[in-house]
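Below, a portion of the complex is reproduced, with chain positions unchanged.
Letters A, B, C and D name the chains as they come in the text, with residue numbers starting at 1 for each one.
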């Protein structure tokens, strides 16, 4: 088996995390997993949704979008069509749910962290890149909140990263790019914390069911990948910007 | 640990599968997982979506809904609000994706199996009940298609069932009802085939991450539950109706 | 003239009213007019719409829907299409308006009775079955409110039922089923109180106009039918459940 | 009992029918029932909706709207709110259904008569004025179609008019204006043909049920009113324009 990119089965694509990518957001990151490029911003917005008002806690919510020509052929613009597609909705719910596990909402005050992940170039793995990049944006936004005295203690509970794994031509591989993803037998997205805790696992058989053994092999690759991503996140956060 | 229902950790709720529940659909099933009741219909609709036209294959798609007062407090009616909520979209995508793994689309002719899962009473596990019941409706609808000479060979590839597992007060349990679901530390939905193949795994940490050991224990329970559900599906299909 | 069902012109279909059909709603009824089956729930929701706030009165509103495969061929799901069709809107306005005549809104407190009528199997007369069944659900919901001390006096003013009448092959007939309804010359829905008061009359010539004599004959049938339905409603309410 | 307008119970408001009110439509009428003013246009549009294609017949459909400030206080513009309200939907369905009874769709060729009724000033009875005025617009549009050789025989089957009747302060009255309508005990809209045939009856008890005697008295008034409206329609059609 030869991966289209020539990578080893357990090899991530080149990962790049650029902080302060745009100037307005409290946290703003361009994350690149190879040719997949996503702008992740974390906005600090005073107030919480109605169901949380008066409970002295904060909220985190996420939205996801793709520029119409981030993909090989142009997709219709969701704003023009008047609704978000099902795939968009599913992905942004995953992003929000995962990232809430990184934050202690009770320490945020009555503020909302509004995460936006906008794909400017897609080549597979946009949801895992989004989660990985958005976590860095959140770290920056929370640092801003702490500096401004908006939080109680430290709302950042743990580091979170995400990667995809799959079975490509019978072989478990890490971090699928688009040519792999569109031909994979099985595709699994894993979100984990830096201490090895599992936040979310979503595994899908594209056609034939997969076996428990395949699951185990894929999961082992995911752990490797996430450890590496955690390291790159920390490096990004400790670098000067 | 005492489950609110008094069940053993590895015990399913009473399961009931009623075929031919309504008279118009080619497959029509009322599935009950305890107090969770879902009407699952499989409609045979000639034609396929535009992206499949002329490819000599069929399609399967699913929609999901809840009656406004299927729940403890009344939810707004999605048709009146003018859009399906994010949770609905996420669930119906899971249902459709899972059930497509049960059907050989190349044997269906240019027909669409349109699955509708409508919850008339909710008590946790509506998506797993939907998948389990809808599979029986599909089996009936495909039997109808075969009798009518609409298929090529046998489009039914395998039996599919689904169950939830979770960690409740630190103990892995099978088939969560609402009181458990709303207090679970972790919640995982598993879809499997009757030969042990995995179709879909979706595991979510509600607050704290879960461990690989917990995953393994939950998955073992899921396998038990699905084997039992597969047996009940077969019994339903071989009973007179 | 022979009715497709073999019924006499003045004969209702078999009517069945099942209370406490689902467990969450304050009133929950499955009503069956022959093969037409509708789940009617009455939900007690604190608060009133903005235009009534502070007026010390309650409100009653109704919504109507059909499961996509309640009918002979599958209809598109209104929630997925993003709007309720014109027929749905027209019917739910009729249901709400009719049932408000059964309730003294000044005795309800600042609460809303939210009626949901969801057709799970359609065979003609879904709107008349909805009104007839929903009235029983309202009676149960109001009994609940009285027990909970939420009302002032007795908000239930009168019993309300509804039936269709039509001219089928030149003969006035009661309670049209779908084969009759789709071939009727004239179709009329009547809502009346148990004291003979008229709540709503909607008569429509499907192609040719109808005469005053035909109107009179149809109306006489409607009175018979509604008297019978009122009796069945009372029997349902006094039976143990 | 004194009617707010000083009219006799059986007296219509001053009725005015102006043909060729705007220049583009094949039929264009301004109809005035007192201060209620509606522009009714009948547009001849080649083609029919999908469900009628290839059946060698035509179609008639109607839409209704109110200018935002046609009423005492400004209503939100439906186009800006993104949906038609329930009342609008109910009224335009009544208008279309009623007017289809005036036209032999089999004589229209594969053309659609598209009726638009737009209220520029409202003072009660907008739906009855719409039907009455739109019928004249249809007569003009069909005359145009005949001249152009677009029809087979004569598609105009009969004259149709509509009027409201009600019980105001206990007395049956004809053609309610807004001050009466908003205080009426009962309100009934009647659509009839010039030969006395009934097209549509919609009677609604606003609060208390009404009796069969009241119905009979109201219906007698409606017949008088419609006969008068039919005469005015004919006068309009035979006048020079």
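Here is the rule we use: contacts are C-beta pairs under 8 Å (C-beta built on N, C-alpha and C of every residue); 3 or more make two chains touch, one makes a residue touch a chain.
All figures in this text were calculated on a predicted structure; none of them were measured in a lab.
A.B. asks: Counting all identical protein chains, and not just the 4 shown, how many does the complete complex contain?
C.D. replies: 6
The definition used in the following text is that only the chains that are shown with their structure count from here on.
A.B. asks: In terms of CA centroid distance, which chain is the most far removed from subunit D?
C.D. replies: A
A.B. asks: Measure off the straight-line distance from the CA centroid of subunit A to the CA centroid of subunit B, and report it in whole Å.
C.D. replies: Inter-chain centre distance comes to 28 Å.
A.B. asks: Centre to centre, by mean C-alpha position, how many angstrom separate subunit B and subunit C?
C.D. replies: 32
A.B. asks: Return the residues of subunit A touching two or more other chains; collapse runs of consecutive numbers into ranges.
C.D. replies: 83
A.B. asks: Classify the inter-chain contact topology: is it line, ring, star, complete, or other?
C.D. replies: Per interface graph, the chains form a line.
A.B. asks: Let me know each pair of chains that touch one another.
C.D. replies: Every touching chain pair, ordered by label, is A-B, B-C, C-D.
A.B. asks: Note which residues of subunit C are touching subunit D in the complex, please.
C.D. replies: 83, 86-87, 89-90, 92-93, 97, 101, 158, 188, 192-193, 195-205, 207-212, 215, 219
A.B. asks: For subunit C, which residues count as touching subunit B in their complex?
C.D. replies: Its residues touching subunit B are 22-25, 28, 35, 37, 39, 41, 43, 45, 63, 65, 67-74, 77-80, 82-84, 88, 114, 116, 118, 120-122.
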